[in-house]
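The other protein chains are all here in position, but one chain of the complex has been omitted.
Up next is chain A:
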Amino acid sequence: INSKQLKMLQSKVLMRHPMLKWFLMSHEKQSYVLQLAILSLAMILSFCTRLFSVIRFGSMIHEFDPYFNYRTTKYLAEKGFYEFHNWFDDRAWYPLGRIIGGTIYPGLMVTSTALYHLLNTFNFTVDIREVCVFLAPLFSSLTTLVTFLMTRELHSTGAGLFAACCISIVPGYISRSVAGSYDNEGIAIFCMLLTYYFWIKSVKTGSLCWSACCALSYFYMVSAWGGYVFLVNLIPIHVLCLMLTGRFHHKIYVAYSTFYCLGTVLSMQISFVGFQPVQTSEHMGALGVFGLCQIYSFVEYVRSKLTKENFTALFRTILMFSLGCFALFFAVLTLSGKVAPWTGRFYSLLDPSYAKNNIPIIASVSEHQPTAWSSFYFDLHVLTIMFPVGLYYCFKNLTDHNIFVILYGVTSIYFAGVMVRLMLVLAPIMCILGGIGLSSVASTYVRNIDLTRKEDKKSKKSADNYPIKSEVALVVVCIVGAFMMFYAQHCVWVTSEAYSSPSIVLSAETAHGRIIFDDYREAYWWLRRNTPPDAKVMSWWDYGYQISAIANRTVLVDNNTWNNTHISRVGQAMSSPEERAYPIMRELDVDYVLVIFGGLSGYSSDDINKFLWMVRIGGSTPSGEHIKEHDYYTPQGEFRVDKLGSKTLLNCLMYKLSYYRFGSMYTQTGQPSGYDRVRNAEIGNKDFELTYLEEAYTTEHWIVRIYKVKKPDNRGNLV
């Protein structure tokens, strides 16, 4: 049959069975539709898998830090950008206040507000809280897309699709971007990957346009998260590595010079960053490499113009002279203090024992602990196995952009090992390298599969030294598929069980069904409705942001922890007996004290369990020198709350506020009254009265307890 008859036959078949159109499309069109379908499914999946806590607990903001971001976003949405930029908040860190405009990364708030105003112009009147809750899942969909684009640049479309599917459900990223977790990292990972994508494009093409896009997305990254320091050091390290391996050429020169100049100028527009890019050691690497680029290119230019002997003589003298000058100049700047040394948080990444020995506040945050093997496996599953494979394939064909990916992988493995929180930075590169590995394995072996029928196979003489080629290939491809299925099962389980808890609402399974503990919000709303608007609330710094956002009252210390002395004062008040704590509370104008107590409900993250940190931080400043940690232990060195506990502990303010009236409560069958269900002990100091405070409110399950500080007597201390 000739082509005309074939076409008539095709159109006849199509008219009767329109679905068969698929088989008549060319291979390119088929593969394009497949790619689009897989990518859209991955993007929808990444949004949906983050919605567990919205389905279980409702649409609310989680944890502690997101409440601060929510409060500032509300302020920005109501008052506009200039009010926000110049905002001095006198309702936190009483009596010091906090310059919010200058100590915040505004990217997150500006993004939410822009989205909010955009939706409202189209008359979708969503509340700002809904935008905040669902922003992170939305940006995770965009991250999936950018990961696909980036891996496609690095390797191939197949690797891109694998990487996109991996990153849509990887638990290491989900943990910080679940719906309700309204934190900087939610958009920062998107910005970071976008910057890296543009960087790889500019290294490959050497075009000014892509480098400018890279600088713009770097600006967005700087506005979003303090972790931009990682970017501004990784890209210079990449350029340095290319110079050392002899791969430096004009494309990289254009890319880096444009990126550095535009990026630095743009990053200094954020008030929090200010002049840091030219003053602090964390940014000096980028400046150094910029200078080195110029020198290297100039040297190459001169080399092309001079004869060989003249050139080598000139080169040696100038190199020695300039290196010496530069080293001297840099040493003088550092010693004279003009260039600040590495700050505490970043220095503890280079020397992990620094925080443990010197800065207890940094050491006490559980996210800053080093990482154990199970965190790696829990957050990454099969990617921990595929990471070396991806690296191997990158090393097999080394190109300029592969070197970038290798450097990114190696540095982020190290940083994730130092601090659990940075697992978030590791997750994308694990997905990219895992995608490259899986795709290379799959594509190598799919080529070997031969699905022709047995009789045809006998006639084709397969190579003698490769028996059962097709069967082995089938087995390997099935293994790859099975790994992905196990990965998906693991990720969904982890998301559902471990990372979908709002922390502000707790739930527990009992024989009678599920109980919800909404004590935190109950207490904050009590504060909001039953205390004067200018009341000052003292609590440990963990709860500061929540009290500011929900209860709308002035707090003394909050999660920003910028002033160690002030926190130490609060710690001294909590660790001292009532008589010595009262003058501290009068000095700080405290009206209400809020403590978290888990003894009745079994909630283990309460203030008594955090108490030793209060003692350590309280004793770390000169006014708290009388507070010594070993006073709060028994003579045998144990921390006990029962009769054998140390007298200092049994009489301090935190103990009394937690266990007031608890001595008469029966908490568990078979146990005496006053049995603490978290410490598993009957408390030692049961029947006592408070002299300077009175109980104002205790929530349903006794988790939050609020006390009012009594005003001094009119006629002085008659006691």
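In this text, a contact is a pair of C-beta atoms (placed from the backbone, for glycine too) under 8 Å apart; a residue touches a chain by one contact, two chains touch by 3 or more; residues count from 1.
The working rule: contacts and distances are computed from a predicted model.
A single chain of the complex does not appear, and UniProt lists its protein name as "Oligosaccharyltransferase complex subunit", one of "Serine/threonine-protein phosphatase 2A 55 kDa regulatory subunit B", "Regulator of G protein signaling 11", "Latexin" or "Oligosaccharyltransferase complex subunit". Which of A:58, A:324 or A:370 touches the hidden chain is settled by the complete complex: it is A:370. Considering A:32, A:88, A:301 or A:493, the position touching the chain not shown turns out to be A:493 (whole complex).
Here the missing chain is touched by one residue of A:239, A:441, A:570 or A:703, and it is A:441. Not every partner is drawn; the one left out touches chain A at residues 244-245, 352-353, 356, 366, 369-378, 382, 384-389, 391-393, 395-396, 398, 406, 410, 413-414, 416-418, 420, 437, 440-441, 444, 448, 463-467, 472, 475-476, 479, 483, 486, 489-490, 493, 497-498.
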